[in-house]
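Have a look at the structure below before the remarks.
The complex appears here without one of its protein chains, the remainder shown in place.
By written order: A, B and C. Residues from 1 in each chain.
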Amino acid sequence: MPTPPMAPSPWLLILVFLGLSALIAFGTIFAAWALRVRAKVDLPTKGLTYECGEEPDGLAWLRFHPRYYVVALVFVLFDVEAAFLFPWALNLEALGSLALIEMGAFLGILTLGWVYALKKGALKWQ
Amino acid sequence: MAVDESGRNYTHPVYGYAESLPGADLFLTKADEFLTWGLKNALWVFPMATSCCGIEFMAAACSRFDMDRIGSIARGTPRQCDVMIIAGTITVKMAPRVKKLWDQMPEPKWAIAMGSCAISGDFYRDIYSVVPGVDTFMPVDVYVPGCPPNPDDLLMGMRRLQEKITQVRAGTWVEPELAPDTAGFKRPEIGRLGDPDRDPRTSQDQLDSVLNLGIHGEATRAPQADE
Amino acid sequence: MIVDHPDTAAWVAERFGWQTADPELGPQVPADQLVALATALRDELDFAYVVYCVAVHYPAEDEIQPKFKEGEEPPPVIPAKPDRCLVTYRVRRLGPGTTTFGFHLWVPTGETCPSLVDVWAGMDWQEREQYDLVGVVFDGHPDLRRIMMSEDWPGHPLRRDYAIDTRHHPWR
Partner (left out) sequence: MAVTPSPTPEPATQRVGGLELPVELLRPAWGDPYLDLDDYDAESDVMALNLGPQHPSTHGVLRVKLFMDGEVCVRAVPYLGYLHRGVEKLCEKLSYANVTPIVDKNDYVSPMMNELAINMTFEKLMGCEPPPRAQVIRTIVAELQRVASHLLWVGTFCLDIGGAIGGGASAFMHTFRERELILEIFEELTGCRFHYNHHTVGGQRHDIPAGWDTLVKQTLDHIERRTFEYEDMLTENPVFKARTIGVGVVDPKLAMACGVSGPVLRASGGDHDLRRDAPYAAYDRVDVDVQVRTEGDIYARYLLRLAELRESIRIVRCLIDDIPEGPICALKAVKLPGAVKPKPGFAYTAIESPRGELGTFVVAGPGKRGKGGPNPYRCKIRPPSYHVLSLLPYIAPGENLSDIIAILGSLDPIMGEADR
């Protein structure tokens, strides 16, 4: 049954949604640029990195210890997990109890990964 | 090269073009007032708290005198602040840092000299290591006298600054002329920023001293004029 | 072995032979024996707490001929004193009835004073401050830098010949 001519096609909705979000995002940036107050004299110190008033000494482009990378990985694990949980939780009743078991398995596997990371001492820094 | 003024009567590119359109200026005055209202009621404070006035600043930010009522929160970095409150004595070793932090604040920015140490160096002004007043190296908008000024005086200073912002943006601000020499008060030879007989090289030397701060924190000195 | 000697000045007089003229200042210590006295105080008399190290600058004084009437024979001439610094130390023994003990030495300007950093760690910053403000050089100090003034500050502020409102281009 063709969608009634009155209802806008879903693709149009997506277009409007993307357009609105782009408008808001870039609109605020443009407004900030347009309404900004320009200093009469732009001093070189304005661009310097802020280091409590001191002259920054040494480089910031340094080699860090790999333990910080592992912490970032563990964060990604939870981030992805959350990203999948939201859409699933929204229309849970539409998907029925099967989806519940699938998500349980998904969470179980992730928890296994988390326990493994804990046992390897990913978050122990000293 | 004059030390830059804070966000005072600037000419804005967008407004300039928009005003040429017929009938747009009626709308723009309302927009400007709206922006001024938003600007002055959210003055985030950069507390340059060096000594005793810093404690009174903390008392002003706390629950009894609550600076939050007029919309100002103390922030740690100069990047997010509109008003720099210089609370306490500024010594010669600290002055380049204060100037650098002032330059690192985005426009529009204002400065409040809180306490007589920041205004004129108080009874320390004759000492070898104290800068006699903050306005010898940076523009100051409101002076809050006192040693230390009560928190409600500081809040009155903030209200005074809000009035000044409104008048400056409305273009009706009249710059008060500098106080004449009061009873032979011995002023240090480095005049205030607005003094006409101030040596322009001093501003240049002050800026150089800020630009090339020594790594160990010493301010590299320009050649002494009288050495 | 730690001995609880009630009167430290008497113990020092008996042990090292330096008398104490002014109880506040304590005995005058020759420069080469300073570290020996300090270690003795710390180990034997249990003075482990640093109170301060202060340097006081005395400018040079020329000879003084005190006035006298013609009848009597002229009183002895007070000799001229060079430009010198009085360096006083003070340490404290904690516990009930805590007492402090001070000792001092005269350091003519230009000469150095032995450093006590190896005996008490707290003397590190005290000596740096006195070097910075009064200009007494402590040899043997691991890191004798200025602590109060900026690194390139001309002169030492707390000397008597340093004017209080000295200019410092371009900030005052």
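Methods note: a residue touches a chain if its C-beta (ideal position, glycine included) is under 8 Å from a C-beta of that chain, and two chains touch if they have at least 3 such contacts.
Just so we're clear, the structure is a prediction, and the values are computed from it rather than from any experiment.
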Neighbours of the unshown chain, displayed set only, are A, B, C
Absent-chain interface as seen on chain B, which is shown | 47-52, 54-56, 58-59, 62-64, 73-74, 76, 88-89, 91, 93-94, 97-98, 101, 123-124, 127-130, 147-148, 150, 216-217
With the missing chain put back, which residues of chain A would touch it? List them for me.
-> 51-54, 56-60, 62-65, 67-68, 125-126
What chain C residues would touch the chain not displayed?
-> 2, 22, 24-25, 46-52, 54, 56, 88, 90, 92-98, 100, 102, 120-122, 124-126, 129, 133, 142-143, 146-150, 157-158, 162, 164
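FYI, only the chains that are shown with their structure count from here on.
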In graph terms, with chains as vertices and touches as edges, which category applies: line, ring, star, complete, or other?
-> line
Expressed in whole Å, how far the mean CA point of chain A lies from that of chain C is 64
How big is the gap, in whole Å, between where the Cα atoms of chain B centre and where those of chain C centre?
-> 45
Whole-Å distance, chain A centre to chain B centre, using C-alpha means?
-> 38
Please set out, as single numbers or ranges, the residues of chain B touching at least two other chains.
-> 214, 217
Note: chain A residues in touch with at least two other chains are none
Show which residues of chain B lie in contact with chain C when the two form their complex.
-> 92-93, 95-96, 126-132, 136-137, 188-190, 201-202, 205-206, 209, 214, 216-222, 224-226
Which residues of chain A touch chain B in their complex?
-> 34-41, 43-46, 48, 50, 52-55, 57
Using the touch definition up top, name the residues of chain C that touch chain B in the complex.
-> 149-153, 157, 162-172
